[in-house]
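Please see the structure below; I have some questions.
For this view, one protein chain was removed and the others were kept in their places.
As written, the chain order gives the labels A, B and C, with residue 1 at the start of each chain.
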Amino acid sequence: MPHLTRARLDLGDLLCEIAAPERGGVASFLGLVRDHHEGRGVQGIEYSAYEPMAESLCEAIVTEAQARWPVRVALRHRLGELVVGDTAVAVAVAGPHRDEAFAACRYVIEELKRRVPIWKRERYADGTEQWVDPTREARSERVEGRGSLR
Amino acid sequence: MPHLTRARLDLGDLLCEIAAPERGGVASFLGLVRDHHEGRGVQGIEYSAYEPMAESLCEAIVTEAQARWPVRVALRHRLGELVVGDTAVAVAVAGPHRDEAFAACRYVIEELKRRVPIWKRERYADGTEQWVDPTREARSERVEGRGSLR
Amino acid sequence: MPAVLTVRLFARYADLFGADRLEIPAEGIETVRDLLARIRALPGGAAVAATALVAVNLTQARGDAAVSPRDEVALLPPLAGG
Partner (left out) sequence: MPAVLTVRLFARYADLFGADRLEIPAEGIETVRDLLARIRALPGGAAVAATALVAVNLTQARGDAAVSPRDEVALLPPLAGG
């Protein structure tokens, strides 16, 4: 299965791919489109990717997780126009026990965010649009954090 | 919804209960009946509970998680006769971000195992049955660990 | 009629005593610890751990917690949910 798709994501499909009688622990993660971001009302998100590189990196991340833990991993990221509540990314991991399943699930989503060339443009309630830049947000959060008294 | 049920568990039902437009991260855990345990072939498991106490503790654990993190939690444990591959326990947690969702999901399953009065009797391939005692397994694993050269 | 403590049994302990509950004369039993000692002195009772979990009114109780015939008391084998 390709890891990138324009079709709706269904966690049930991923669970079927990784189920096996010897695997008793299944951890999963879904990333959904939220209705707000940095205080602005969001109506939808358009996801795009550098597809051959993103496919190859998703496959590498799945392989890494399966080498590091005794698990099976399914990973899918959606591309195209999504609306609030749609699933943008789905990760499911089955292993003999829950420790490995949770650890591998967390690894896959963190590495996906860190390494896979996927971008999103948010559509706001006021009609404007903007490319999301997590590096800029991290910087401004740090600056705000320094200035606050919390 | 009661947390204990004799009906098949469906993760989709739990996800529907906790979904909301402001929650973008959904972590979940399923515990399935495995085909083996401590080297023996397992055919099925019968789950039973001290039901009023188990219900009340499940509700307490959900409430604790929702107080500690900004999340919504759904928790369901199945009772009765289960076969290999059946879902025995399902936890789903939705929050604004994945950190809280993962943390709360992990908290709920660990506390359930630690505090909720539920028991299981395994049916083995050789026709015998046995109540599972995790405290005894932990002890024997420690003893084996001490004796090994790993 | 002398007062009795009704103790609900589950799983391994229900098998052990062949019953879903024990009716135990309450005389001389003030605490969870007293109750456990009495249960462990019953035929087959030695298989109940001295540290077995006891619930009083749906809450896990310590050894020094009081028990009376008005309480809902339960003897819980090692938990194995999930």
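Points to keep in mind about this one:
Definition applied: a contact is a pair of C-beta atoms (placed from the backbone, for glycine too) under 8 Å apart; a residue touches a chain by one contact, two chains touch by 3 or more.
Here the structure is a predicted model, which means the values were calculated and not measured.
Listed by label, the shown chains that the missing chain touches in the whole complex are A. Residue A:V132 is the one among A:C16, A:V83 or A:V132 that touches the chain not shown. Contact with the chain not shown here comes from a single listed residue; of A:L9, A:A74 or A:L112, that residue is A:L112. As for the chain not pictured, it touches chain A at residues 31, 47-50, 52-54, 56, 77, 88-89, 109, 112-121, 131-136.
One rule holds for everything that comes next: only the chains that are shown with their structure count from here on.
One inter-chain figure worth recording: chain A and chain C are separated by 50 Å, centre to centre, where each centre is the mean of the chain's CA atoms. Within chain B, the positions touching two or more other chains are listed as 31, 109. None of the residues of chain C touches two or more other chains.
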